[in-house]
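The excerpt is restricted to a subset of chains, each kept in its original location.
Labels run A, B and C following the written order; every chain starts at residue 1.
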Amino acid sequence: ACKSGKETPTENAAAAQPQPAKSGKRTIAYIQKQGDQQYFVDQAAGAQAEAAKLGVELKVSNVALDSNLAVSTLETMIAQKVDGIAIVVPDQLIGPQVIDRAKQAGIPLIASDDGILDAQKNAAPFVGFDGTAMGTEVGTKAGQLYKASGWKAAETRIISASKQDLSVCQDRVNGAKKAFLEASGETGIKVIDLGTNNSPTDAQDKTAGVMTANRGVKHWVVWGCNDENVSGVVNALQNGNVDQKDIAGVGLGAYLACKDWKAGKTTGMKAALFIDGKDVGAAAVKVLSEAIQNKTPLPPKTIAKTHMVDSTNWEQAGVKCM
Amino acid sequence: MTTALQLSGVSKGFSGVQALSDVSIECQAGEVLALMGENGAGKSTLLKVLSGDHQPDTGRIVVGGTPRVFRTPAEAHKAGVRVIYQEPEIIPHVSVAENVYVGALPHRFHWFDRKGLIKRFRADLERFGFSGMLDAEMLGNQLSAAHRQLVEILRALVGEVKIIAFDEPTSSLSGEETDVLFALIERLRQSGVAIIYVSHRMQEIMRIADRVAVLRDGKYVGDRKVREKPGAPATLSEDDVVRMMVGRDLSAMYVRETHEPGHIVLSLDKITNEDVHGVSFDVRAGEIVGLAGLVGAGRTELAQAIFGDTPIQSGRILWDGEGEGKLRELHLRSPRDAIRAGIGLAPEERKTQALLMRRSVRDNTSLAVLEHLRRFRFIRGDEERDLVRKFVSKLRVRTPSLEREVRTLSGGNQQKVVLARWLARRPKLLILDEPTRGVDVGVKAEIYAIIAELAREGIAVLVISSDLPEVIGLSDRIVVMHCGHVTGQLTRAEATEERIMALAMAGYLQQAPEKASKTEQMMEGAQ
Amino acid sequence: MTQSAAEAIHVQDERSLPRRVLDAVGAQNLSLLMALAAVVTIIGVQDPNFFSPSNMLAIGTAVAIAGLLAAVQTVVVILGALDISVGSMTGFTSVICAMVFTATGSASLGVVAALGIGLFCGLINGATIVYGRVNPVIATLATLATFKGLAQLVSGGRAQGYTGGDDFFIFLARGSIAAIPTLIWVLVLIAAALHVLLKYTDIGRNIYAVGGNDVAARLAGIAINKYVVGAYALSGAVAAIAGVLLTARTGSGQPVSGSEGLELESITAAALGGCDLRGGKGAIPSTLLAILLLGVLSNGMTVLGVNPFWQNVAKGALLAIAVIIQQKRSGERAVGLPR
């Protein structure tokens, strides 16, 4: 009666049996972290649209930043005998648990946005963007902007705003830092790591403190974990009478940056990396659905495209501005 | 007799108030020492010092010959010192039995013995003579004031008792429970317990005390023997005690010239709800009607119904506040409606039903009159202060300032604040539920005079009181209730304690039935 | 008088059978059971999969961690206080457990370390409240931030270690005894222990006394301070167990994720289960029913694939409706603030 919990898939016979070719509607679960953020909302929408096209039933659930809830939701979906699972984990270290459980239940699983490894360090199939790569693009753009501006290193500070206990955030801003050095060739600029709760108001309030501590600084380079951070910092700088010409802000997401551009305002938000959640959501559903139908393994990596946009080309790139 | 307790040179000050200064008192084993004094004289504070609840600024406590310092009530408890506080402290969602044995629950290895507790409770109830008066399983929040007082008393009797102090224990008890309590005190006395008894009721003192000690303004005034030896008749006169307490002679307690009552202000027509059954009587302008009965007779419930606080199931409340000669039916959904109509009710329990303990005397007094004191919703501060000051000094509320939190006042002074609130409101009908609970003799007389004055000014007053002399001395007419029924009405001339008791004990079949029906007929004719 | 009281006792012993059953179950629990039945029916009708044993177990394991905290929160609430730092302590102990395990390779050392830290955090809470004279809400709000910061500091803000390879942690996370998952056993055992503590020991009765009327408790010689400190220490210890479970479930020590917000959830469950937030009233079984109701709601909506935004709306509305029904049955008069 007592189970150690380590039983291998074969012991869980019923679950492990290859599913008989399904006649009914296939069901896919999309478990998302931070499901109330714009990017993930778009992702869900993209996935829904794709699912409708393919005739698949899609169940989207939001687990916020709660890794325990993520495990619970995964279990619920397994209990529901869904045919495939896409998951954006709140924390990448829960990867082994997530992969193990899906494997035990014999359900194909794809990691969306944040890659995960199993206990043997084998990566699960992945669809999305690469965090470090995103950061690299942002950092490179910022480096280019800096180089073009002709600012002096001593009069410039970099604000790197992010939620510091989120590893994906750290991947991005660390990537940006490294790429900035390479693109600008400038090593003498002080980077201020600004810890926020990823909301624009908090970024604003914290930036006010940074400005106090860094009077006499003329120019600011800004990046962050998401558009909320960058737009908050840029707004605060502008409110503190820093001219938009002295700010080189590079957003990540473009959904807030585009608002200034749409209104035709000149702003310190010089560029933003546009990542389209819709693409990722759709791709996840598509590869999962194909794999289920054809009983083929999932492709190991499906990387969605990113675009660096600015005030001139954001519309062409497909940024939808509410 | 041996000296069981010796307090010497006890002083205690609160910020701005010297509650006790250099008080020295002794109490012998097997003696009942009555502690008397005006409201705010420092009686409760002295008992709290004794119980370890307050630390004296100076002074010593000697129990049975050994000097003791009680840092907590628990230490005093262990030393056999018990104090029954003026305000019972009840644990709401817990049974009566647990309430009584709180802190001393029977247990083995922490395993709580519920059955043993109930058994022990029943046995103790029997032993102390209260059997049948309390239900072991009832929850604390369901208890009436009398029950709560009993719980508080029983609690103090648990374990070995050497010294026991009662702070106005009878203020919410009826005659029957009081008798049991006195029997208990007598037994405790005989078994060598030293008893301190605080009360404002002179007859009680004369009945059970061996000696009276008096405090005035926190100072010890002196003591007098009440009787030569226990059981002997009292030799001390009430006036002596009063003079010691107040420092002067009191004028007559009840000054009440009879005069013609005015129009009918309130007429109850077969009011019925869960606790009162078919109650009908009138109250006229300028008339003081006393409502007598035993605890649980439903007087408070009736008052709450008249005040719109509990719904009535049938019957009518007829009202003619302005004296237009026409009674109109009142439909009351809340006390607010009643107050708007011109009814005021000073409830019986000041702590739970009337006072905002952590607000100032000013806020508490003006609470019901704010709508007369405001202009565009702004309170006119000067007017408010003048009004409050007027009633505070009229009722002699002892407070260093109007801004003092009510919780820091002595019990009797808190009661006066409740009365002040309703006097300030000047309703057409004022219902006073146990208005002099815990009020000292001097102020009692004062309150009676104020009630009489209100009546003279044409206000109808309905006084609920368990203090029979008070009811008789004050009322023009007395309505007696038993178990939710009116069992009779007596005019002032007819009223004697015996007659009221007879009616209150449901004796209306044997006692004066024709009279009761006669008054009822009279009332019906009046409508 | 004497008669009427005796009568009352007499009448009570002759309660009708349904009445007796009701009294035993308790009105509070009955309302919760009814609400639970209603919710289960509604969801089950839409998707019969909901009733599958595996889904039932999924619900059970999902509420295990929150359930532990809700149970111990009930004790603290009955005492008249509130522990807002439970979630934070859970995160802190989760990280410590994983780090000690990773450093030593011993699961039991990890658990002991977590328990030690939990107890210590609880003692800090209790001492701040009792000896610092800080209002429990503020004190635990303060330590909520402090413990979270400490968890982030020791972990550098990152999830720590990997426990998915250890038998003990795997057994905790996925094992079962008699076909019931270990997680559920842990919850049930600890809740039962707390229930026994509250109902059948003098300690528990004193907790009710302190919460119901602290003056009465003090005058009766109950060492209130000891109880307050003890309750918070208990809360810390149970939070540590929750932290260990969290580590086992997620396979790593989580400083913040998975424990943030548990304080509100545990308080919600306690209040929904009929605890009086002013103290002196409450019971573990009702709290467990409440947490189960919340778990069923959240599971059911996931099963039905309700849009997360609608889930918020529905959860709020259903919570309110459940309590409204509960209250309407009590027939209380609608004046002032309900407790």
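Convention: a residue touches a chain if its C-beta (ideal position, glycine included) is under 8 Å from a C-beta of that chain, and two chains touch if they have at least 3 such contacts.
Just so it is clear, the structure is predicted and the values come from calculations on it, not from any experiment.
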| item | value |
| --- | --- |
| Full-complex stoichiometry, written in the displayed chain labels | A x1, B x1, C x2 |
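Please note the rule applied: only the chains that are shown with their structure count from here on.
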| item | value |
| --- | --- |
| Identity of the most central chain, Cα criterion | C |
| Subunit A-subunit C separation of Cα centroids, rounded to whole Å | 34 |
| Euclidean distance of C-alpha centroids - subunit A vs subunit B, Å | 71 |
| Of subunit C, residues touching subunit B in the complex | 1-6, 8-9, 12, 200-206, 208-209, 212-213, 215-223, 276, 280-281, 335 |
| Contact footprint of subunit C on subunit A as seen in their complex | 1-6, 35-36, 57-62, 64-73, 75-81, 90-97, 100-101, 119, 164-167, 170 |
| Parts of subunit B lying in touch with subunit C, wherever the complex brings them together | 51, 53, 72-74, 77-78, 85, 89-94, 98-99, 102-107, 110-112, 131-135, 137, 140, 155, 176, 294-296, 334 |
